[in-house]
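What you see is the complex with one protein chain gone and the rest in place.
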Amino acid sequence: MTVEAASRRRLQLKIIPWLLMAPTMVGIALVIGYPFVRTIWLSLHEGRGLRTGAWVGLDNYADMLTDSGTQAAFVRTVILTAVTVIGSMVAALLIALVLNSGLPGMKLLTILVVLPWAMPRVSAAILWKWAFDSQYGVVNWLLSSLGLDMFDGYGWFNNGTSALIVVAIAIIWAKIPFLAIAMLAALKSVPGDIVEAARLDGASAFKVLMRIKLPVMRPVLIVLFVLATIQAFQAFDHIYVMTVPPGGPNHSTEILSLLTYLEAFAFLEGGMGSALAMLTFAVLAVVTALYVRLQREEAG
Amino acid sequence: MTRWKLGIAAAMVGVMGAVAGCSGDSGSSGESTLDVWFNDPGTELQPVIQKVMTDFEAKNSGVKINLRFVGGADTHQNYLTAVAGGAPPCVAQLGNTWTPEFASMDALAEADLKLDEAKQRFVGSMVDSATMDGKVYGYPYNVGNRAFVYRKDLLEKSGVQVPKTWDEVAVAAKKLNEDNKKDGIAGFGIMGGEIWQYVPLVWNWGGDIAVKEGDSWKATMNSTEAKAAFDWYAKLLTADKLSPPDSANWVAADGTKAFALGKVAMGIYASFQLKSMLAQSPDLKDKVGVVELPTGPAGNNDTFAGGSNLVVFKDCKYTEDAQALVRHMVEPGNVTGYTRGIGMLPASLAGIQEEQTSGSFADPLFKPFGDQAKHTRYVPADPSWGKVEGSGALVNAMQALMGGKSDLNSTMDKLNTEITEAFSK
Partner (left out) sequence: MSAVARRAYPGRRTQLTKRYVGRFFLSLAAIGIGLFSIFPFYWMILTSIKPESEIFTVTPQFWTSDPTLSRYTTLLKGAIGHQLLNSVIIAGGATICSVILGMMCAYALSRFAIRAKSIIAVALLVVQMLPSIVVVIPLFTAYRTIGLLNSYTGVIIAHTALALALSVWLIRGFLAGIPMELDEAALVDGANRFQALVYIIFPLALPGVAVSAIFAFITSWNELLLAMTFLQQESMKTLPGALQQFTSQNGTDWGGTMTASTIFALPVMIFFVLIRRYLASGAAVGAVKG
């Protein structure tokens, strides 16, 4: 290659990636950029109704961080996120392994696994609420038929803890399909000949999983973990639909996304709502940054 | 030479056309398009509303109506966004609990209706919901209130008279509960998650949710009467166990489900709820009786009236046509097709009268709802009432009491502070 061609090539190498990324970056900047900046702006003001009020600096943040209700909601959100992310990731991995096992009927099972994802989220949440209805729900009927009498008429939504358990189950059920399908796709791209070679060498299925499959799937697994965490932290529909009043009984199931919604649209406190949205954003940004750092370090 | 004369003529025509077009304010000359937002009544009833629109278009050539059905949990947000973005509809069927909020935002145009005329034509509590500072901002459209629904057969079996006061209800319910224990039938249908079940009791006990002091509303939920009312209701569950324990977070859907399945002896239900319960269990029709609600210690049986008002938004470019459309929609003949379908009453007194004599409310099961409509009140017409409801403060308070662990005075005091704070914001 001539010197000119080489430097043209280098220039090409510099420009091409930016050209490829441009539409995405511009699009997202336009759609989210202005609202994002405006949210920060609003969070520093008092919002009354739909109008931006007086400048209050960091007062909204101070109020929010010292409010015991917000603190409780924050803790609850973290716990719910951890439970649903870990629960759904583990379940999805197991399901993906089953789907990949070559058992007859796996094509059908794959389709069944996707069903939860195809249903409208709110309708699905309502169906779970019915299932756990204290008097007429399937779950209590099943459990008491199996002899566990304490569940006869048990009010799952009567207290915060059991209500959150039901919500967690519903959320995990809804998250599994996407994670399982993505993991299945990743599993299928594990090179078959390496697995076969290991099997011939006498490695157990478990060893094959840990030493070969999981490491190959690692980049995808990390991405899924981050995405699942971001989504789980903002889970809203299930709490809103399943608890009465949303966040009840008596504030015991309030989570951050619900408080954000209430402040912004029930109380019409645009300033506080924006501050809460920024809190959510900050937490998620930190989490993502940590994951990225983790990925970079491990990759050497 | 002729070419530029033509040019000037064309320009003049253009200018005149532009000026004529700009006079969109009057709207009675030339084309006008009205955006109308209406609560979605379901596929079967949509044609009824569409016909009302096409009838108007037929009588008013030059007016085109753009009908849109809204509904669901995001509706309030849709209205807020539209107003904030400067693009609200011209005419909307706005819930009565939202009307003061939008009126105070200066988003609504004053209706061509004077207050005293309104009070004569429409249900009083509905007019209250559309009035601010003595001016009326909407035409009451439809109204739905609750009445006392009971199982005739169960009351007869236990030899219990139909209760006329709330204290009688408690006594009767206890007996019914005892007699029907093995069938798992609740003596009284408690719904902790449904504020319209127990908040009106505050009125029945002689108290009030809030009183107006000068320009602002001051909450009075910590008055002796309010405390007594809430306490009475909570004790129905905690002390007398008249309903399953988790009825503390039952909403209307749960309460109607229970009654339809035959598991409730007496309760407070709305006309549209009775309609759906009978649809679910047709065999209940012969077993059910309806009367006006019992009275409380203060001697009144006032309850809350839900419903909606037809409003015109200020940002509408064709206010005259919009007002005309509203007047058209409010004519009883144009309302009843809709209200009959959803099990509610028209908000006009004449309309109610008609429904009770020859319409869908002539049936003895439904007539009492019409009578009760005259004994309804509206919540404090403060624009911040939406915040109070939306925050769940009332439900949280009742659930705290029903949990059996919270002290009455501190719970009600806390509730009062929360409401006062919401009002002051």
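In this document, chain identifiers A and B correspond to the written order of the chains, with residue numbering beginning at 1 in each.
Quick note on the criterion: a contact is a pair of C-beta atoms (placed from the backbone, for glycine too) under 8 Å apart; a residue touches a chain by one contact, two chains touch by 3 or more.
Keep in mind it's a predicted model, so treat the numbers as computed, not measured.
Among B:Q120, B:T224 or B:Q280, only B:Q280 touches the chain left out of the display.
Checked against the full complex, the candidates A:A54, A:V75, A:V90 or A:I111 give a single residue touching the omitted chain, namely A:I111. The missing chain, though absent from the display, is touched by one residue of A:A124, A:L164 or A:M272; that residue is A:A124. Not every partner is drawn; the one left out touches subunit A at residues 12-13, 16-18, 20-21, 23-25, 27-28, 31-32, 34-36, 38-39, 50, 94-95, 98, 101, 103, 105-107, 109-124, 126-128, 130-131, 135-138, 141, 173, 176-178, 181-182, 184-186, 188-194, 200-202, 205, 216, 219-220, 222-224, 226-227, 230-231, 234, 236, 257, 260-261, 264-265, 273-274, 277, 280-281, 284-285, 288-289, 292, 296. Not every partner is drawn; the one left out touches subunit B at residues 35, 39-44, 46, 66-75, 77-78, 80-82, 84-87, 95, 144, 252-253, 256-257, 260-261, 263, 270, 272-273, 276, 279-282, 306, 308, 342-344.
FYI, only the chains that are shown with their structure count from here on.
Looking at the complex, you find that subunit B touches subunit A at residues 73, 76-77, 80, 83-84, 105, 192-193, 244-246, 248-251, 254, 257-258, 261, 263, 386-387, 389-392, 395-396, 399-400, 403, 422, 425.
Against subunit B, in their complex, subunit A makes its touches with residues 48-50, 133-136, 153, 155-158, 240, 243-251, 262, 265-269.
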